[in-house]
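Written below as structure tokens is the structure these notes are about.
One chain of protein is taken out of this complex; the other chains stay put.
Take a look at subunit A:
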């Protein structure tokens, strides 16, 4: 995924309107782009071409269903560890070796390693955390989500 900002002239006003409009979700219908195109006053074919170009230049990562992995079954847990600086790289190798570790970030804090465990079944989380504790000799703090609130994130293009 592109992690650098696009040059300011990469998008024209229509691209920006498309980006802003299509973040809100399209109805699940046979021709999902048709109604959005009408609202944007664009031919359907041009809307589709612009979405394809936005993907090519990396302005969007994808267009499609946003799946809730948890609703499909499976368990996730944010975890954190305090890793001594002189052991950090060795611990990264041990933690990342587990296939259950989906993301892992170094963060500027006493708790300096934050990762997400993703397992097929809830009991897999505790097992993976215990394996990491056994391999590293460090405590894994677990922060499972207890409630979810996000709905509003929109990137203004």
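Criterion: a contact is a pair of C-beta atoms (placed from the backbone, for glycine too) under 8 Å apart; a residue touches a chain by one contact, two chains touch by 3 or more; residues count from 1.
As a working rule, contacts and distances are computed from a predicted model.
> Looking at what's absent rather than what's present, what does UniProt name the missing chain, "Biotin-dependent carboxyltransferase", "ATP-binding cassette domain-containing protein", "Cobalt ECF transporter T component CbiQ" or "siroheme decarboxylase"?
Matching the unshown chain against "Biotin-dependent carboxyltransferase", "ATP-binding cassette domain-containing protein", "Cobalt ECF transporter T component CbiQ" or "siroheme decarboxylase" yields "siroheme decarboxylase".
> When the complex is taken as a whole, what residues of subunit A touch the one chain not shown?
Interface with the chain not displayed, on the subunit A side: 1-6, 18-19, 22-34, 44-45, 48, 51-52, 54-55, 57-69, 71-74, 78, 80, 92, 95-96, 99, 101-109, 111, 113-115, 118, 120, 141-157.
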